[in-house]
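Apart from one protein chain that is not included, each protein chain of the complex appears where it belongs.
Per-chain residue numbering starts at 1, and chain names A, B and C are given in the order in which the chains are listed.
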Amino acid sequence: MDKQVATLAEAVAGIPDGASVMIGGFGGSGAPIELIHALIDSGARDLTVVNNNAGNGHVGLAALIEQKRVKKLICSFPRSADPRVFTEMYLAGEIELELVPQGTLAERIRAGGAGIPAFYTPTSYGTELAAGKPTAEFDGKPYVQERWLKADYALIKAELGDAMGNLSYRMAARNFNPLMATAATHTIAQVSRVVPLGGIDPEQVVTPGIFVNSVVAVAEPAQEEALNRAEAVYP
Amino acid sequence: MDKQVATLAEAVAGIPDGASVMIGGFGGSGAPIELIHALIDSGARDLTVVNNNAGNGHVGLAALIEQKRVKKLICSFPRSADPRVFTEMYLAGEIELELVPQGTLAERIRAGGAGIPAFYTPTSYGTELAAGKPTAEFDGKPYVQERWLKADYALIKAELGDAMGNLSYRMAARNFNPLMATAATHTIAQVSRVVPLGGIDPEQVVTPGIFVNSVVAVAEPAQEEALNRAEAVYP
Amino acid sequence: MSKMTMEQLAEIKLSNAQIAWRAAQDIEDGAYVNLGIGFPEMVAKFQPEGREAIFHTENGVLGFGEAPAAGEEDWDLINAGKKAITLKPGSAFFHHADSFAMVRGGHLDVAILGAYQVAENGDLANWSTGRGGVPAVGGAMDLVHGAKRVAVLTDHVTKKGDPKLVASCTMPLTGVGCVTRIYTSLAVVDVEAGRFVLREKLPVITMENLQALTGAELTTNGPVGDLIAPDL
Partner (left out) sequence: MSKMTMEQLAEIKLSNAQIAWRAAQDIEDGAYVNLGIGFPEMVAKFQPEGREAIFHTENGVLGFGEAPAAGEEDWDLINAGKKAITLKPGSAFFHHADSFAMVRGGHLDVAILGAYQVAENGDLANWSTGRGGVPAVGGAMDLVHGAKRVAVLTDHVTKKGDPKLVASCTMPLTGVGCVTRIYTSLAVVDVEAGRFVLREKLPVITMENLQALTGAELTTNGPVGDLIAPDL
């Protein structure tokens, strides 16, 4: 078994128009910039994207949006240092937004990966983000019912990976990546370093390979923050 | 901040009669034998215990049951190589049993720790273990509603621990321990080795200290399997 | 043709090892597999040359291997049957909620379980005989949900000769409509659209005799192959 794929282009080649794609990261940390750029190059459009944010500047997710590939965005916080790309398209009605509280977003993705079709949370009860959702009382307190969230693809960023798809992450770049790996039909991981089997201690595997379909090495991944400070634009 | 407690007796001293107590472990692996024996010594009774099993032989959980301290057991598999202690009391009507499918047990505990009062699972739908539980359809498939599970105390076993309560586990002894740590009002961890702060790499902390109240060192913890092979009896 | 006697049946039927061997032939290289405690565990031994499945155990290990030599056991490294195991390169540990997320979330390719009864609609009874005693379910009710294929290994009939493939289970259910394929001592049977579909049978048993030993209609929707297993 070898889940390694030689190139970024090959890794994203199967993603069709109209696909739902979870993209890891919180702001720039843990964002798989190279996989996103490969997705731009692939030409796929009408995508539904799940990410905590809506991009920053003109690289990564912001570039994917700027290239008009994203039909709908599911996120918690579509703001950033430079959110103009999303803001302008949203205000012009050119992109759909599903706003989800951050903890609910994380839990919905986890539920998607764990085979839990729905759960109850106190979050958003009594607010406009709960409009139209079923509610229920447990032990005298009110809760909102939320549904699982799954996707066709997940593009994630990890630090170490092996041929079986076992992954570990770097510091706070972990964030949504391990969750999204579980909730997609096909999970593609870019890793900064490929190690031999056993190169990640079994105790320290964060994402077991069962959740990963493709591994592609990106030795010195770009950081969104650094790209934006350099005023980079993709493509 | 120092969550270390000097002795096992001190660690369990606050557990009152009638308390609900989650006890980590799957069979003998990860079972906090020394904490359980300290709980026997403490004299607490009428306990509701949550554990995957119902003890084996005459040590650990089996000893707690044999000493008639357990009013009710919530578990998935009350069988073992030598389950006589539980079996006899159960058939005599001296202990109550709530049987829960293993994955549902894990998920209920996780939900308890994560503030999710209820969730839906396909597990047990259409079986007698779903009797009386609400059901619902999502996307045309039937599911059972399950409630969170919490406890007053959790007794868990970890490998490394620090003064802030950060923990890591040893191999498959992880099992229910990290989940139970999150779902109890007061979590007590016995650890094989106390390390200085930072002695567990922040990337390798499995249970962050926020979930742990007391840490007690047990340098060479007993293995239930070894005790049973030696036909040990406690007390 | 006259009905077979239990003695005749005992002579022709596959052994448990042979049933496990047959099930192993359907497991692809790289498949993620959970083997139920007991009889299904034998499947691991019969992986075809050149294929390697990755084995999952509910108590939080992926990628485990054989039992260690006696005296080499580490009792923190066990499987769901509480037997000592070893690790293969590329293994991983995780807690019980993550372990059952793999199961319930549909990430396993195959789960293989034993059975008391399987109904033609895919209902499975394998956790309780319903006769009292101490009930124990473990992970069985979880494992029947989520794996892409849920396969059952079983003798075709009970020790008394009663069918285990039935129109409707009379024993307490483990799961509803969950079984996709049944490997028996006489045949390989799929569950499709609420019917038993015969895929393979022992060459020495007639269709009539096989049907007589089965509690619901065995349909066919294609060729029926010969079920042939090596001596084991």
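In the analysis below, contacts are C-beta pairs under 8 Å (C-beta built on N, C-alpha and C of every residue); 3 or more make two chains touch, one makes a residue touch a chain.
These numbers come from a predicted model, not from an experiment.
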item	value
Left-out chain, listing which of the shown chains it touches	A, B
Touch criterion as defined above, residue of B:Pro16, B:Gly43, B:Pro134 or B:Pro202 at the omitted chain	B:Pro202
Hidden-chain contact residue, picked from the options B:Ala114, B:Leu155 or B:Met180	B:Ala114
Residue among A:Ile40, A:Ala173, A:Val191 or A:Val216 that touches the chain left out of view	A:Ala173
Which residue of A:Ser76, A:Asn166, A:Gln190 or A:Ser214 touches the chain not shown here	A:Ser76
Residues of chain B in contact with the chain not shown	1, 110, 112-116, 162-164, 166, 182, 196-198, 202-203, 205, 208-211
Interface with the undisplayed chain - residues on chain A	26-30, 52, 76-81, 83, 86-87, 90-91, 97, 99-107, 109-110, 121-129, 142, 169-179, 206, 223-226
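We take it that only the chains that are shown with their structure count from here on.
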item	value
Of all other chains, the one whose Cα centre sits farthest from chain B	A
Chain B-chain C separation of Cα centroids, rounded to whole Å	30
Chain B, residues touching no fewer than two other chains	107, 121-122, 169-171
Chain C residues counted as touching two or more neighbouring chains	93-94, 97, 100, 103-104, 145-146
